[in-house]
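I'd like to ask you about the structure that follows.
Rest of the complex left out; these chains stay put.
All chains are identified by letter, namely A and B, in their written order; residue positions are counted from 1 within each chain.
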Amino acid sequence: MPDQTTTIAELRQAVNAFVDARDWRPFHNAKDLAVSIAIEAAELLEEFQWHDAAQVAEASADPDARERARQELADILIYCLSLSNALGIDISDAIRDKLVLSGQKYPAEAYRGRSRKPGERGRD
Amino acid sequence: MPDQTTTIAELRQAVNAFVDARDWRPFHNAKDLAVSIAIEAAELLEEFQWHDAAQVAEASADPDARERARQELADILIYCLSLSNALGIDISDAIRDKLVLSGQKYPAEAYRGRSRKPGERGRD
């Protein structure tokens, strides 16, 4: 699987080349990229709109539905990589740091198998 | 920079270990993960709510605002990695395939320096 050997930097460079070939960098401020991430996230969500648990499982196994979800996920990630490029954020560092913070907030013992409820927590 | 040497698979495994340590896999269906991505995307967007262009540039240079944006971006990515784990999507493949498709839809010559308008296009 390509994920085994592809580095984050390689994907960031691929996105960067795409953006530069179109001179889109001037559009890539943090706010407009955040707007675009939110728009693409909603398009992914639309794939599962009105689905009950059984339909979600069915869609997750259906080749066409999976392919649409895969493309929407790619759109979100491409804008996330663009934002990391625009702001100079190291993604590997950011994810590892956040996992440490989340691990302190949700210790494994206390949250094992427990869904969190809005009333008992702050924001992620 | 860690992004130079970190593979996608390593980050996927880090997220996977975090989820497994809490037995959260049963919650990680595609719909709820898409919901979570959308929620985190809105939290990132909130960092730039009401900001005009100058304020976006200012926030992008401010250490505290950057750190908040970095953490929100990490949250989005962690759920994206969780979704790729849940659905078995190779992220590197998905991004490269989508860049090819987007390259056909937005040829560099035709879209150089041009912001796309809703009226003249379909969905990404």
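As a working rule, a contact is a pair of C-beta atoms (placed from the backbone, for glycine too) under 8 Å apart; a residue touches a chain by one contact, two chains touch by 3 or more.
Just so we're clear, the structure is a prediction, and the values are computed from it rather than from any experiment.
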Identical protein chains across the whole complex (2 displayed): 4
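One rule holds for everything that comes next: only the chains that are shown with their structure count from here on.
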Intercentroid distance (Cα basis), subunit B paired with subunit A, Å: 3
Residue ranges of subunit B touching subunit A (in the complex, touch as defined): 1-12, 14-15, 18, 21-24, 26-27, 29-31, 34-35, 37-38, 40-45, 47-48, 51, 53, 56-57, 59-60, 66, 69-71, 73-78, 80-81, 83-84, 86-87, 89-99, 101-103, 106, 108, 111-115, 123-124
